[in-house]
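For this view, one protein chain was removed and the others were kept in their places.
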Amino acid sequence: MTESRDPRTGEPVPDMCVDDPADAVGAPDPHSDSTLSTISKATYFKEAALRNLFLLCACVAVAGVGLIFLFVGLKGWPIFAKVGIWQFLTGAKWYPTKEFFGILPLIVNSLLAMVGALVLGAPLAIGTAVFLSEVASPKLRELVRPAVELLAGIPSVVYGFFGLVLLRPIIARLFGGLGFGLFTVWLILAVMILPTIAALTEDALRSVPEGIREASYAMGATKWQTIWRVLLPAAKIGIIDAIILGMGRAIGETMAVVMVAGNARVIPDGIFKPFLTLTTVIVMDMPYASGDHRTALFGVAIILFIISMAFVAAIRVISRFGKEMS
Amino acid sequence: MQSRERMDKRITNGIALGVIWLAALATVGALGTILLYVVVNGIGQLTPAFIFGWPHGVNMDGGIWPTIQATLYVTALAMLITTPIAVLAAVYLAEYAVQGRLVSTIRFAADSLASVPSIVMGLFGLSLFVEGIGMGFSVLAAALALSFLLLPIIVRTTEESIRAVPKYIRWGSYGLGASKWQTVSRIVLPSALPRITTGVILAAGRAAGETAVVIYTMGTMINAPVSPLDPGRTMPVHLMLMAQEGINMPAAYGTALLLVLMVLGFNLTARYIGRRNRRMQG
Partner (left out) sequence: MSDKLASHFMAPKAGPAHDHGDKFKVEKLDFFYGKFNALTDITVDIKRHAVTAFIGPSGCGKSTFLRCLNRMNDLIPGTRVEGKITLDGNDIYAPGVDPVDLRRRVGMIFQQPNPFPMSIYDNVAYGPKLHGVRKKSELDGIVEESLKRANVWKEVKDIMGRGGLTLSGGQQQRLCIARVLAVEPEVLLMDEPCSAIDPTSVQKVEDLMAELKDRITIVIVTHNMQQAARVSDYTAFFLQELAGEPAHLIEYDRTASLFTTPKDRRTEDYITGRFG
């Protein structure tokens, strides 16, 4: 039995383990399996199978887009073949019963509706977002943010209904006419896109680091100066994304618009005159359309889909551009 | 000179903040007006006869039960179809995916689906499910079309919920010799469950309020669907038709109110779950 000594005190140190052969240098560890297990084929395949299952689920989204192109695009293709895409998009007359398939007036009307909604709704939304992010006390925030979320949850048909029964008569009384038309659509669409733009803008403002605000206040800036000169520019990319998303929503909205737009087949010559858009034409014509007319409506639908995808692509490009800039 | 600038600064500040307050007020006011108007005009309609009765006659007098049943049926079926796929897709994106072309494509596709105009989705459902596969106007066709619409929404909220589970909790599981799937299924998903549920319930609210998709896939026939292949008219469709025709406005108000209450119910439930979860996690 060997004895060792504590190097500092020189006292003998009882060696309790030296008799255990397991601890001798080179002996195998008695508390261990001596080999490392390799990944068994079964486990490997199971993990791979799970991974692929999840991947498949994720690809359902891609499949969806593909299917839409297939079952809407292909159904609308014949009209492009017959009339020519260019003619379809720029033709100024939409009289399908007389073989006129030009959707330019519809495009113009959709754009008019969208722009007006943005002009009204975006400032309101951004103002609300600034309120939530910078001005409101926590208690007020607890009140206003749920309000915005609830606005987002109201179905579009209820908005349309509200526009129809309350707004239309008021506008008719104030401005004459029937109360249908661009102006009414603007009001309704503005409220509908407000929650979308407000939520994203608020997110963008919240992700601006706190230190930037402190630095601005420390230089003697007022709250508004900080918001206007520092925060909003810092959140620029997020706000642009929000607005584009709002644009997409405005152009794609159907039910609310169809209930307050009046649905006459012209480019309106006033903001209180009824008009037709890319989305409402489908709703109005579908019940009785057949043959080429029906095909044309599918054509309009696929154009709408491409427009909305373009908005999505625009957001990605802008976001990537913004990231490279910062 | 300096104090004049300071005055200007303060005046601008005051005006600007006032405008911001007005914006917020306008937002809350808009919500309040809509809700108030619908409630005031529709509350009189909410009798048991209205809720559980059937409509009859040209004017659709009576009740709106079949539309309620149709709405609940199609919403439930759509959620059933879409939730498992969406959750597993989110698991892939959050846990397994590596940045690359495939993931970018998937995300672009999901964003595109999320921004599809609902009328396009309606025509899609009509073309593929109603006519192509031949289901006819049915709850199933509507549910399938709706699930494409809801998929990106649930994927997004689920992915966020999964990412919110802290890294060191996962590492605790891996450190015990757990495989990736064991960690995801036994630790990550259960932790994320409350937030996932919130997202699912909010999506259900969206499904219940959809009109354009449903009208082209489920039809407009008044019917209380029993089998998934039955057609039916949901509450939003009913509301739209009655509003357009204008013959029975009281019933329209009643339908609008019930619809709003339903969506509000979904919203509040989701928020309640979210708040309770936050309190438990401290």
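Just a few scattered comments:
Letters A and B mark the chains as written, and numbering starts fresh at 1 in each.
By definition in this document, a contact is a pair of C-beta atoms (placed from the backbone, for glycine too) under 8 Å apart; a residue touches a chain by one contact, two chains touch by 3 or more.
Everything numeric in this text was worked out from a predicted model, so none of it was measured.
Of the candidate positions B:69, B:179 or B:269, contact with the hidden chain is made by B:179. Touch with the chain that is not drawn comes from one residue among B:43, B:169 or B:221, which is B:169. Mapped onto subunit A, the interface with the missing chain covers residues 2, 4-8, 13, 15-18, 22-29, 31-40, 43.
Residue-level contact of subunit B with the missing chain is found at 98, 166, 168-169, 171-179, 182, 186-187, 190-191, 281-282.
Methods note: only the chains that are shown with their structure count from here on.
Within the complex formed with subunit A, the residues of subunit B that make contact are 9-10, 12-13, 16-17, 19-24, 26-28, 30-31, 33-34, 37-38, 41, 84-86, 88-89, 91-93, 96-97, 105-106, 108-113, 115-121, 123-124, 127-128, 132, 148, 151-152, 155, 179-181, 202, 205-206, 208-212, 216, 236, 239-240, 243-244, 249, 252, 256, 259-260, 263-264, 266-267, 271.
Across the complex, subunit B is touched by residues 43, 46-47, 50-51, 53-55, 57-62, 64-65, 67-68, 71-72, 75, 123-128, 130-132, 135-136, 143-144, 146-151, 153-162, 164-166, 191, 194, 198, 222-225, 227-228, 245, 248-249, 251-255, 259, 279, 282-283, 286, 297-298, 301-302, 304-305, 308-309, 311-313, 315-316 of subunit A.
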